[in-house]
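Dropping the structure in here first, questions after.
Here the complex is missing a single protein chain, while all its other protein chains stay put.
Moving on, here comes chain A:
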Amino acid sequence: MDLALAPETLARWQFGITTVYHFLFVPLTISLAALTAGLQTAWVRTEKEKYLRATKFWGKLFLINIAMGVVTGIVQEFQFGMNWSDYSRFVGDIFGAPLAFEALIAFFFESTFIGLWIFGWDKLPKKIHLACIWMVSIGTVLSAYFILAANSWMQHPVGYKINEATGRAELTDFWAVLTQNTALTQFFHTITAAFLVGGAFMVGISAFHLARKRHVPVMRSSLRLGLVVLIIAGMGTAISGDLLGKVMFKQQPMKMAAAEALWDGEAPAPFSVFAYGDVEKGHNKVAIEIPGLLSFLANDDFSSFVPGINDVNKAEQEKFGPGDYRPNIPVAYWGFRWMIGFGMASLGIGVLGLWLTRKKFLLPPGLRTGDDEVPHLVLFRTALSPKLTRWYWIVALWTMGFPLIANSWGWIFTEMGRQPWVVYGVLRTRDAVSPSVSQAEVLTSMIVFTLLYAVLAVIEVRLLVKYVKAGPPELTEADLNPPKRIGGDDAHADRPMAFSY
């Protein structure tokens, strides 16, 4: 079989490229919306200028990012129909509903209130303006929930029956689709992972400025907020990841066996740290393992049996007929490790950072710093040397990328680990592709999207860098005197807009 020419191969590549790319912007949008809203709340409550400057600074980066998230999201709404028409016909009854809910409830929320927030600085009273960014934040979270409920149904279909007459899946219990444990744990995991991205983003950029002793009051607060978010989110991803793993061991044993390159079931089953194997023969040549840990991850004990790839493959052949039911094992195995590795590395760097920059009672009196000073990095009783301090700031800056790598691999792992199924146990990926779309058409769109996205990535990153380097803006008279009336105060009818495109 020539894989490159299988009808679904190009469509899968295109879906992978456009979706992984889209998801670089999504988690940052979700987390920065909430963090910006939090900072603006701090400004409204305390009236401390540093919080308003922080709101404007992070808000601007948030807007540069969400623009990309929004436009790449448009493709997502249509490409099921474009490239996966048989999938759409088969599951539209079920899968379409959360998508429509997402648009009708979440997208309208997000995009209407983002407009109000961007242009509303001199049009809305302070508290109403603040409410707008919270609405945006709620919109992003709702959006995540609906789309994850839809994805969870592909991982673990519930609340449906197959209509023999039409040959289509039909919804029987929408509540089950929205509240099944796959959806809830996946939502928990994805949201915490999103905040891991936002926390690391704040830590990295704050570290960049603090290392240069610039914009200290704003960056000091931002660093602290970023570190706390990074740690809470990091622990959240670990807990939710464990829960999701246990769900997956039950619902998709093949995915988890592949994640561990566990060829044959074992009791107790070990966790693989490193493995190199032969996929054709179905065994590992080299394996470094921690005994019993996989049993714990699957079943909460250190002795139980965990089925292997070969066992599950045989079981699925008996259930679904002859065929190869194994996903791409190296991708699943390494994807799983990159996800955990980069995610937990972010957490580790966050914990280290929070300890190094601790305040008050935990710190010897001579090393305590004021709000407008760069904090000393203190390991035990003395500050780190300038060289080590610099190194921490550099590592913190690089950490910005880690959760993004973890998020991407997490999705690649969970989607590729489900193969050859698009809806697990119900519809194969090869039966989901659009029969009327030619290879040439898919190739065209794939090249167009890839080139367009590459150009936009360069533009976006350079713009982010420009605004990161510029730092928080100076506040103007208008910033400090928001209007009292909706629509803006009449006294300033001819004043230039506070923000204009």
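One rule holds in what follows: a residue touches a chain if its C-beta (ideal position, glycine included) is under 8 Å from a C-beta of that chain, and two chains touch if they have at least 3 such contacts; residues count from 1.
In the analysis below, contacts and distances are computed from a predicted model.
Student: Looking at UniProt, which of "Peptide ABC transporter permease", "HSP20 family protein", "Cytochrome d ubiquinol oxidase subunit II" or "Aspartyl/glutamyl-tRNA(Asn/Gln) amidotransferase subunit C" names the chain we cannot see?
Tutor: UniProt lists the chain left out of the view as "Cytochrome d ubiquinol oxidase subunit II".
Student: Looking at A:T19, A:T55 or A:N83, which makes contact with the chain not pictured?
Tutor: Counting the whole complex, the residue in contact with the absent chain is A:N83.
Student: Which of A:G120, A:P157, A:G245 or A:G308 sits in contact with the chain that's absent?
Tutor: Looking across A:G120, A:P157, A:G245 or A:G308, the contact with the absent chain belongs to A:G120.
Student: I need the residue numbers on chain A that touch the omitted chain, in ascending order.
Tutor: Its contact residues with the unshown chain are 63-64, 67-68, 70-75, 77-78, 80-83, 85-86, 88-89, 91-97, 99-105, 107-108, 111-116, 118-120, 123-124, 163, 168, 170-172, 174, 434-437, 441, 444-445, 448, 452, 456, 459, 463, 466-467, 473, 486-488, 493-497, 500-501.
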